[in-house]
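Removed: one protein chain of the complex. Kept in place: all other protein chains.
Coming up: chain A.
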Amino acid sequence: MLKSSSFSLGHQSQLKMKGLSVADADLVVYVHPSKSRKVSQAILRELSSLLFKFNEAFDGVLLAYDVNIQDKQAKILSGVHPYFGLRLKANLLLFSPKSDMLLEGKVVKLSQESIHVIILGFSSAIITAQNIRGEFKYKTKDEEELFASRSHKRHVIKVGTMIRFLVKSFDEEILHIIGSLMPAHTGSICWLDWNLEEISEFDRSATKSRGREWQEDKTFEGTTPLSYNNHIKKSKKHRITED
């Protein structure tokens, strides 16, 4: 049994992706007397039972916690409940996707009908064909299915691509997200990021008006998205193991 007595969102994440937040919470955990020998174990078990589930009190999914027991005193509840209440301070990592939030995830399956994405390694999302903007065209290239942008040749989404998409709805029970690729600032992350840089790069080289150098730079830039992609993957894995 767990009760949150107060709950405040802390630093709303320097994390790049929206939807993740770190929160400070004052909690009261009610422990059964039979667990009184191993209180800290009981507390951890209680908190662990909340992991990867949507919790209304937190308004999000608990991904990780760090807990401090406030004092050695516990409040024994009188009456029929023999439980005793322990006050805790906990640091919580929460995932709370909301409509119109931008999330990032990895494409695991792609067909003409839909794109399936996994976010942070545990939550799944689907983007159906009607939520993919007309710019993207479904193709098969060398037996590989992909969505390619009609206006930007390099903008391609296929299995393994990290994409940024908009949340349309979130099923709190299954942690299933319905997403959308309608807005222009959604799509393959490496293309989006690279595109931004390209534009600034373009500005710079335009002022210097040295086209050839720009060409070289571009090829150089062309390699960054890959390494950036790797970086994302790594940090994601890291996060999962931490969890």
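The rule is simple: a residue touches a chain if its C-beta (ideal position, glycine included) is under 8 Å from a C-beta of that chain, and two chains touch if they have at least 3 such contacts; residues count from 1.
As a working rule, contacts and distances are computed from a predicted model.
J.: For the complex's missing chain, which UniProt name, "Major facilitator superfamily protein isoform 1", "BING4 C-terminal domain-containing protein", "GTP-binding protein" or "Nucleoside diphosphate kinase"?
T.: When "Major facilitator superfamily protein isoform 1", "BING4 C-terminal domain-containing protein", "GTP-binding protein" or "Nucleoside diphosphate kinase" are compared with UniProt, the left-out chain turns out to be "Major facilitator superfamily protein isoform 1".
J.: Using the touch definition from the top, which of A:N55, A:N91 or A:S124 touches the missing chain?
T.: A:S124
J.: From the list A:M17, A:L175 or A:C190, which touches the chain that is not on show?
T.: The missing chain is touched by A:L175.
J.: What chain A residues would touch the chain not displayed?
T.: Within chain A, the residues that touch the unshown chain are 37, 52, 108-109, 111-114, 116, 118, 121-124, 126, 128-130, 171, 173-176, 178.
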